[in-house]
Each structure stands twice: as C-alpha cells, then as structure tokens.
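The other protein chains are all here in position, but one chain of the complex has been omitted.
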Amino acid sequence: MSSHLALRVTNPGFSLANCILWGAATIAGTLIGLIVFVVLAAAMPALSNVGLERFVTDASWHPTSDQFNLAPLIVGTLLVAAGALALACPISLAAAVFVTFYAPPSIATVYRRLMELFAGVPSVLFGLWGLVVLVPLIAKLSPPGASLLAAILVVTLMVLPTIMLIAATSLSSVPIEHLHGARALGFSRASTIFKVIIPAARSGLAAAAVLGAGRAIGETMAVMMVAGNVVKIPDSIYDPVRTLSANIALEIAYAMDLHRSALFVSALVMIAFVVVVVWALELLTSKAAFQANAD
Amino acid sequence: MTPRYMALMARGIAAIASAVILTSSTPSIAASEEKQLVVTGASTIAPVLGEIAKRYESLHPDVRIDVQTGGSARGIKDARTGLADIGMVSRALKEDEKDLTSFLIALDGVALIVHADNPIAELTRQQIIDIYVGKINNWSELGGADEPIVVINKAEGRSTLELFLEHFGLKSPDIQADIIAGDNEQDIKAVAGNPFSIGYVSIGNAEYDIKAGVPIRMLPLEGVPATRETVAAERFPLRRPLNLVVSKQPEGLVLDFINYARSAEVRDIVESFYYVVPPGS
Partner (left out) sequence: MQIDLIAVESRRRDPWAAILWVVSLAAISVFFCVLADIVWRGAGQISWSFIVEAPRNAGRAGGIGSIVVSTVLILLVCLATALPLAVGAALFLVEVVSPVHPVSRFVRVSLDTLAAVPSVVFGLFGNAFFCVVLGLGFSILSGGLTLACMILPLLIRTTESSIRSVPQRYRYAAAALGFTKGRTMVRVILPLASPGILVGTLLGLGRAIAETVVLVFTSGYVDRMPSSLLDSGRSLSIHIFDLSMNVPGGEPAAYGTAVMLVCVLLVINGVVLCLAKLWKSRTGLNVATAA
C-alpha cells in the first residue's frame, strides 16, 4: 500500500496539514507558469512593436540601430552546444564505461566522487581558467583567441561530469540478467558492453546527453568570458561568437525599453529550446519504462 | 546523531536564520525612508562617484549612497522616472533631454589604445575608420608587423560607442570587430592581453591603468596627444563631459551631495582617477 493511503485511515480530507501541503504544492507547481508569464509579459512590447518576423529577417542584432535579428545568436548558441556535446559525449561514455566495468572498485569510487565534485564547480572558475590559460593558448594559433573554439572547450568541461555521472548510473542499472546471459553465451567483456549493455541502457544514455544539451544551451558565464561576443555567424572555429545567454548578460544592464523587451524575447527562445529538451527527455524515459516492461 | 537530534538541529538553524533575517530587515525599513541616495548611470563615472560617495558617507554617517551602473541612457531614464535620485551621464545632454538639469563634475576624452609593445605612432582619421569597418586588416598595411589587427569594439548601449560612432560618422552595423568588450576596463584588459589589438576607452580609465602598470598605450587623435592636459585645454577632438543629472531642481540631500561632488574637497579623488577637474571648480 503506498504512503498516501497509509495515512488515510486516521485522516479526513480537510485539515490544517492538508491545506498547508496543498498550498506548498501549488506554489511549487505554478512557479514555472509564473516565470513564463513574467518573461512573456516583458517580451510583449517587442513582439508587438517589432513583430515576430523581424526577429529572423532583420540584417543583424543591433538593437540601438533598430535591428533585431536573433539568428546569429541562435546559431552561435547551437554551434557551441553542438560542439561541446560532440566532444563531451564520447569522452563521458568512455569514462562511464570505465567506471562501471573496467576500474577496480576503489578507483571507481574515487573517480565518481571526483566527478561529483567537478560537476559542482561554478562556471566562473572554468571561465577564469579559460580566460587566463586557454584564450592566450588559442591566440598563439590564431588571434584573437577568444573564439568559438574556446567556448566549445569550456562548455565541454562544464557538461562532461554531468553526462558522465548520469551515463554511469544508467549503465549500472542495466538488469544483471543481461550480463549473465551474455557471459553464458561466451561474450568477451568488450562485446558484452558494446553489444548488450549499451543498447540496453540507450534511453538512459540518451537522457544523459539531452540533459547535457540543456546545460550547454543555458551556459552563460564561462561562454561570455571566452567567446569574443561578436554578433556574427562564425566562419571558422577561431572566429568569435555570441550566444543567446551571453547576449542577455552583456546587454541587459544597459538595455532600455524596446531593447530590453527584445532581450526578453530571446529569453523566450531559450525557454522554447529547453521545453523541447525536457519533452525529449520525457519521451525517452517513458520509452525506457515501456521497454523495461516489454522485456 | 539520531534522527531526533538532526531534526532539532534543523529547527535550531531555522530559528537562527529567521532571527538574523528579521533583525537585519527591520533597520532597513526605518532607514530607507530618509538619508538614502540612489545614483545610476554611466559605468565611466560610477567608480569615481563611488569613491566620492564613500568620502561623503564618512562625513555624514547617517547617509547611505548606492551607486549602480547601467549606462548613460539608464541614468537619464531613472532620473526622469525617479527610480534614481541622480543620474550619471558621460556625455552632453541632447536636445530632447533638456528637461533635465545637468551638473558637470569632470571632463574626459575617448582615445584609441593599443598594446604598449605596438610601435605604431599615430593613425589618421581615415585609417581608424578603415580599421574599424574592416578595410585594413593587417598592421603591415600601416607600417607595422605582419599580424592581423584584432579590433575591439564596445557593446551596444555604451555611450563610449555612441561618441565613437558619432565622431567618425559610422553606424553600429558598419563595424567589423573581433572582440566585443562590455565596458572600459574589459576593453583595456583585452588590449593588454592581445599585442596586436586596438580599442577605444575613456582617457581617465586608460591613464589610471597605465600608471598602474597595465601594458597599453594611447594614440594621439588628429595630431593631438591623448592626455589630461589636452582635454583640459580643449584641444583633444574627442572630449566628453561627465555629468550628474536630476529631473527637478535639487534640494536637501541631493543638492548637498551634488555640491560636494563638484567642490574642491573632492578634487583629489577626481584627479586620482585621471579625469580633468572642470575649470573654475
């Protein structure tokens, strides 16, 4: 019998406790609605005065010259996120496989603890390191150094621990019967992992990647410190780039009226991205549940 | 540690926390009614006004002055709406802003800066324009090393950008930059970190940092070297006033503070930031 029913016996519907708890749950549940509403309300002036179309058709993003094209910023965000995921996913998977199947238990525990620590490191610290160490290094290859490459590398560092930890958890949650079966069939360790376990854990692994993607899209501080922040679609990875999040952080303090409202529109775009990410996650995890039942 | 103990500990922490919060918020409710000034506006003026405010507070212990940045446009808007008592504006007031009264506290200029190791002596007006619109891309075209020019521009909304564009007859979308800096100090830092870069900042900021050992150099503009003296003598072409603006005639604390900021008592602060004290002050 589940918890909520256990207490039904002594408990009528209305009570002070119930009211407080319903209240807390209402606040918690409607918070996201409040946030979307506030952002939408602040974005309204720009949406109605500038019009949705101009946000993709104007020449570029120069709000003080009445240009509101978000496309270079969106492309910048997606490039940084895609690049970071392309680097982080394979490495995270390798590390997750390592921790679950190859490392001796003591090393595995230490590795996991360290990754948990690194997952909590603030982005300013990675940004600081990027600014002082990475950017001058890249500048030696191709000035100015503050570039898409720097942004990708720093964001990779930021999402790697998260993806690795979730991937490791899903790898170790694969039912032991799968391993037994593979072992009984004489599979080698590598084959077991790549042909049996990883496919079995694929929705959990995909969920890890999707969560990493969400984090990469939202990353602000570290990117702002190393990306150069020029509004244009980069031609090479050594070119500077500006993401939606860095744009907001850079301009919000100085933005008035329509400019400020336009920044809230870009926040709406970010929320839209995130909603897509969360739905993808829901789809993947419910598929996993479905598959687990079907097996 | 039994669960009961942990629960008690948690309750204790919560009690202490709420006590701290309650006791620290009550004075604010009393204090915020009087003797508080809010000043917002240009990031160029904020540091020096912050120092002036600190000195004022030490003379008047019951006053608290909050200085926040936000740009000259914000300074004007907040002064108008009353969100701020005083606005900081790092340029002259425009025609449609004449409903506000401005008080000059210092003079400043905007100069181009390069890395200290860069041998370039001077740039003509046309060369500067060509560098910033992307026509000249390499220092070798100007007689320097064979390295690409790293162009550093300011982000939108900064009055330094506005002044630069106005002086050189450019529009913001025309500029092809390699790095965008948020404000003066970021710009200086970027130039100091890039031996082949060029940027433009407030002369006061630049001189302050040069004296502090930051490896940058200011370029003369149209033959006039960028120093406090040329700004004071009104010979430097790209000058700007640093103003405090208010929407109605100042009185009481506001008036007192503005007078203090323009008085001889804070001359040393203005000069320590390498701005020019207005003549007659």
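Just so it is clear, A and B label the chains in written order, and each chain counts residues from 1 on its own.
Throughout what follows, a residue touches a chain if its C-beta (ideal position, glycine included) is under 8 Å from a C-beta of that chain, and two chains touch if they have at least 3 such contacts.
Values in this document were obtained by computation on a predicted structure and should not be read as measured data.
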Can you tell me which of A:Leu34, A:Ala86, A:Leu141 or A:Leu185 touches the chain that was removed from the display?
A:Leu34
Among A:Thr64, A:Ser147 or A:Ser245, residue touching the chain not depicted
A:Ser245
With respect to the chain omitted from the figure, which of A:Asn69, A:Ser142 or A:Thr220 is a touching residue?
A:Thr220
Positions on chain A contacted by the hidden chain, ascending
1-7, 9-11, 15-18, 20-25, 27-35, 38-39, 41-42, 91, 94-95, 97-105, 108, 111, 113-118, 120-129, 131-133, 157, 160-161, 164-166, 169, 172, 176, 179-180, 183, 188-190, 192-193, 211, 214, 217-221, 225, 244-245, 248-249, 252, 263-264, 267, 270-271, 274-275, 277-278, 281-282
Tell me where the left-out chain touches chain B, residue by residue.
1, 3-4, 6-7, 10, 14, 17-18, 20-21, 24-25, 27-28, 31-32, 47, 64, 66-69, 182-183, 185-186, 188-189, 192, 209, 212-214
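The rule is simple: only the chains that are shown with their structure count from here on.
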For chain A and chain B, let me know how many angstrom lie between their CA-based centres, rounded off.
35
Given the complex, residues on chain A that touch chain B span 59-60, 62-65, 67, 135-136, 139, 143-146, 228-231, 240, 242, 250-251, 253-256, 259
The chain B residues in contact with chain A across the complex are 69-71, 73-74, 77, 147-148, 150, 153, 155-158, 171-173, 177-180, 182, 190, 193-194, 196-197
